[in-house]
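Here the complex is missing one protein chain, while the rest keep their positions.
Let's look at chain A:
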Amino acid sequence: MLTLKQVSKTFGAGQQALSNVSLSVSEGRILAIVGGSGCGKSTLLRAIAGLDSPTSGEALLDGSRIIGPREEIGLVFQEPRLLPWLTVRGNVGFGLEGRPDAERRALVDEALERVGLLDKAEVWPRQLSGGQAQRAALARALVVRPKVLLLDEPFSALDAITRADLQDHLLELWAAFRATLVLVTHDVEEAVLLADEIVVMSSRPGRVFEQVAVDLPRPRERRSAALEAVARSVAASLDRAIDRNAVRRSLPKPAAA
């Protein structure tokens, strides 16, 4: 069980990015976090990953406080962040140093196979397409078998077809590994397709605006009526969270015709 208790984060000059965020995800579930850009989604994920510590409050995994990066918590960044001087194999096996060569090789092969990149094992990262690179990043995070996998808008830079492909892939991997997933996205459809639970955040400072349970059976079908219905309600919630009307009010009025 992953729990956040009253997590707040203030950056240097009094800029509050997160304010009293509390939430929890039980083991093996998928939580999606949606919110406008700059509402603190990455900050939240980094706090869970132990990269930045919250100004107040705490993140707990199975009751123990997260104070730094941990083996059982993996993170996939928005960009693949593959190390250019290592081959795909080297990158995927990055977290396995210290294991015997044969074991490492087998684990990397298996992870690459799962993300469909086995034929790219000996290739340099620069030779991969965006989708392949993100797959490799996913494999790198998964190969160490984390209990919790955090994903920060992992598919947002990809084209729609590749994104759909990778979403399916992520679900397959999740079914195989049964890790707890926390997925940050600004794509409501993606959240509804993947998540058991959706947290809608409002911004400045970032806080939990609403939490929506997605009680749709799996496998879920894209653009099915049931899915669209949930997506509409989440989108409406997101609208209220961002307060688009406030934005609209602040825009100059169109000149009368």
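Points to keep in mind about this one:
The definition used in the following text is that contacts are C-beta pairs under 8 Å (C-beta built on N, C-alpha and C of every residue); 3 or more make two chains touch, one makes a residue touch a chain; residues count from 1.
As a convention for this text, contacts and distances are computed from a predicted model.
This complex has a chain not shown, and the name its UniProt record holds, of "Phenylacetate-CoA oxygenase subunit PaaI", "CDGSH iron-sulfur domain-containing protein", "Carbon monoxide dehydrogenase" or "ABC transporter permease", is "ABC transporter permease".
Shown as candidates are A:67, A:83, A:106 or A:229; the residue that touches the absent chain is A:83.
Considering the full assembly, A:123 is the residue among A:123, A:164, A:216 or A:235 that touches the omitted chain.
Residue-wise, the contact with the chain that is not shown comes from A:95, picked out of A:36, A:95 or A:131. Of the candidate positions A:17, A:47 or A:75, contact with the hidden chain is made by A:75. Against the chain not shown here, chain A presents residues 49, 51, 68-71, 74-75, 77, 79, 81, 83-87, 94-95, 97, 122-124, 126-127, 144.
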